[in-house]
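A single protein chain has been omitted; all remaining protein chains appear in their positions.
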């Protein structure tokens, strides 16, 4: 299978120094990330990797990881990849994404990587890849293309938003 | 907001009499459906509706239902809508889908509806809609377009697949 | 095949009285519409229909209408459906779309319809359907889901844009 991207080719400048801490704080506020057992693997400018360990609770009817769980993971990876490049006083919103499922997702660990392709003032475009790690190997199981929106003047802060 | 579809305009013939029981049995084998709290609302030829009640565990960072949870629900609704029309000795696989997020998902109940647009021997195309029910009203929060594959000769039976 | 939408269920208010004339003027500025032989069939608030007659020049290798030509037609139909609801001092930009090809496109006429699903201040979401008319019948040959952007303060006026 061809490589479909390369983290190291990314050379984006974050908009403010606290970009990684902001991603981690936002991630911690997502109940859905805890529900599916996701954790942050890496955050870099224009890049984010998330992972989870498959459990019976994340399965579809054949015992593989459910496509929706993969989608939850890679949608967040892409969203946070974009968010690393957004201004300080902003939050991130997924406008839409498209996901191809390429192979059954099974193994010890599922890793979703998000890569910014095109940052912009209002919209950002990302790509996402989901890999299943099994017996020392790595299989591409899903491929995503995503559109994000920069929510200017709306910092990602659960308390203030819920109180609004 | 315009209506985007109509369950009653669908007039498909199921391929075998047990189509609804088969969907319910397959649904029961999905750990991910229990994890997100999903239940079946309706199954009809070329149609399936699933629902869940939002909880903190299904939220994103602003307290709304996570896009990935909506995706898990509507991907399954579309998949089972298609599965109602598949032959007896087959299972269903999601090839890909595209999801637009239209409004924050909040309320007492989230309902995802899947509609078959074009059934086929190898592939089936569906549309999906996700609604948030709140205070007696109903808001369209997500819109999906999906491609399914008919897995001929591979009945949806968790035990045999896991043992294979 | 199920009906996938209904023009008459749309009840949108245009943002200004000249919405249809603006669509026709913009359409006339598109060289690509003349190249593929497209013409406007109908413009209504939140709706636009375009059509073309298949020619050898619009074919793919098997003699059917090329998917890209269908895409050109339905992308424009969706874009103009959205544009009917945009403010006077704005133009329309396609952010992205997803297109499923459902059946070979052949016949006397190809009609693409665009329907607004969700208008918004910055983004608008549409659906599109492409039909092939043949021997008095009508076959759904493609299905689209599209995201548009409202370009505020940038009226759709070729002369001024080219001079900018």
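A, B and C are the chain letters, set down in written order, and residue numbers restart from 1 in every chain.
Note that a contact is a pair of C-beta atoms (placed from the backbone, for glycine too) under 8 Å apart; a residue touches a chain by one contact, two chains touch by 3 or more.
Treat the numbers as computed from the prediction; the structure is a model and nothing was measured.
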Shown chains that the omitted chain touches within the full complex: A, B, C
Touch with the omitted chain, as defined above, among C:72, C:90 or C:126: C:72
Touching residues on subunit A - with respect to the absent chain: 1-6, 9-12, 46, 98, 100, 102-103, 115-118, 125, 127, 140, 143-145, 147
Touch list for subunit C against the chain that is not drawn: 26-27, 29-32, 34-36, 55-63, 66-69, 71-73, 75-76, 91, 93-101, 156, 158, 161-162
Residues belonging to subunit B that touch the chain removed from view: 95-96, 98, 122-123, 147, 149
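Basically, only the chains that are shown with their structure count from here on.
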Residue-number overlap at the subunit B/subunit C interface, same or different (half cut): same
Centre-to-centre distance between subunit B and subunit A (centres being mean Cα positions), rounded to whole Å: 23
Whole-Å gap between the CA centroids of subunit A and subunit C: 33
Multi-chain contact sites of subunit C, meaning residues that touch two or more partners: 98, 147
